[in-house]
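All protein chains of the complex are present and in place, except for one that has been dropped.
As written, the chain order gives the labels A, B and C, with residue 1 at the start of each chain.
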């Protein structure tokens, strides 16, 4: 009986968690379609002309998808060898969070829009595509970002300091009469300007304000070069590191340059 | 007779499809001018003050160009050895599509504006310029884009996920009363903000909305660095690859410049 | 007595100026919190609904923080061996400037908003974090900027020249009737457009103006590539330099990674 049990559990695991068999692949494709449709349902519900007319049908669709995803979540818990480990993994938490909001709507109206969090489940799409290649590409990007995290922290710190100072200065120059009602509003303007978004809901009216704004824009121009430079040089370096697949025959460590003939850690010939 | 036939067909082919002979070059220049004028005619027709006054003349010009391009398309079919292969090639399809809309206007008013698709025929301009050099430059750009297609897919996937989540969140924060009528509108705002376009037709009004918008802008600031970094590192790598194909016959080392005639390490002739 | 004196002075110095001891670390954390709260107080005071209601409490908080920072500044002067050198250092000047505005408000109303300058004191946060690592990252960025200062000067010179010429041209094309009241306003528009901020408070109305604006935008598109390129190539170069300081004692070749312990060419220990 225990063996039998582990038999269907193994099969279930293959279907739900792997994408190599036809059944597993079909399950994954069906899941992606369900996720896409369920997110579309939530988005459509927010459009008044559609939401009012098809309220009932959309609600039923929502509950159906929630039941489906709840069933799928339960199956995952059953199929996996260590349910707690799965439930605590980031994918497991996303799976749980993607179910919760519908039950919430029984108490809190409007909570169904949190269901758009289901879009995160689309991460599973990388399993259908050739997983490893895309993951390695995503890995290059994230490792480039991680390697530059200190530079990014220094950069963000400088930007926030600038935003507070520019915000206070602009508040004193333009003042509430020109729409800069308080320093937070003025800081919001500083961010809108530094990032070159420029909504135009707030813009300087006095000559002095326009002069300061011009300086801020040119500064933003220079500043935008910094994160780009950081990420680019990390990506270029990551590409360089990516060439060094060779591991030392003596100590087994990797990370050698392409032109290296000796291990840089133990000196053995490569 | 058959020989004669292949004689004028060969000549026609030389004139229409090649740009090395004076006649071929003249044909290409005339064609480019026709394309430019015909696109200008369509654009001018859309301007009310001009379109109403010269409606008749512009319509005649349009039909004339369509007849000309139809004749040219027929000649191309005749001149080429394998008409079907030409008709199915991307250039052949563009040539056909550039004729179609005028005939459509007999049934669908307004269809003539599709004629701007003729602008795609300007691709032929590269034949008049020194073709190969420009194509190789275009090739560097497109191959850099192709090499980074997986990174770009991961990037676009992340952006779309972000847009859905930010859109739903902003819809709940600001709501229809501040112009965020539904989630698609809110997602449109998220794209306008993340790409730093910032029309200002929609902008947050509540303090919480402004705070979220500020975070989105700084995020967009960071995100814009990623595609730039990807393309730049690909272009740099493409440049690197272009230089290091040849290895020295004497010492076997690589990394020589394209214009090198002697090995830079041992001095042997390459 | 002199010895005793130098004893508590040394202890004071350790607490105030260093972050290695528990007391020093606690002092630094408390200082950062004080700075953050004092800046928040100034920002909150500018919001009418809060500023009017809690005017009295906020004023007291402001004076309290000023007294605290004045006391701290005095202690720093006492604890440091060469008070004048500290007072003239950039950190010392920031510490002084962070106190001044409150005393000014006795004479000039509104001067308290200059207190946001206190945000600069947050620079001390790098002492609590692992100082050296962050400083070296900041050093890479600033040295990259310093190395490219001449390129940036040439670039800024070109931008300002462009802004004057485009501004005058646009003033003549659009004129005061379309909001381009004078050349400075028109130059402000040119900067808003070249930096791709695009508030939309000023935009061309005439066809000729729109044509010029389109050219300016495409130009801005190209121009934005220049500072990014400068900073990126400097950062990449800085990274390169960081790796190739050490030369092999056996074969004399350079280009070893920072973590290499053996020469990658001959295998000798570094």
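Everything below uses one rule, namely that a residue touches a chain if its C-beta (ideal position, glycine included) is under 8 Å from a C-beta of that chain, and two chains touch if they have at least 3 such contacts.
Remember, it's a predicted structure, so these values are computed and weren't measured experimentally.
Across C:33, C:71, C:85 or C:154, the residue that sits in touch with the chain not pictured is C:154.
Only one residue in the set C:7, C:48 or C:207 touches the chain that does not appear here, and it is C:207. Residue-wise, the contact with the chain that is not shown comes from B:119, picked out of B:23, B:58 or B:119. Among B:152, B:172 or B:219, only B:152 touches the chain left out of the display. Mapped onto chain B, the footprint of the missing chain covers residues 39, 42-43, 46-48, 51, 110, 113-114, 116-117, 119-120, 122, 125, 133-134, 137-138, 140-141, 144, 152, 156, 159, 184-185, 187-188, 191-192, 195-201, 224, 227-228, 230-232, 234-236, 239, 255-257, 259-269. Listed here are the chain C residues that touch the chain not shown: 150-151, 153-155, 157, 161, 164-165, 167-168, 171-172, 176, 181-184, 187, 193, 196-200, 203, 207, 210, 213-214, 217-218, 220-222, 224-226, 228-230, 232-233, 236-237.
Seen across the whole complex, the unshown chain contacts chain A at 196-200, 228, 232.
In this section, only the chains that are shown with their structure count from here on.
We define each chain's centre as the mean of its Cα atoms; on that basis chain A and chain B are separated by 30 Å. In chain B, the residues touching two or more other chains are 196-200, 228, 232.
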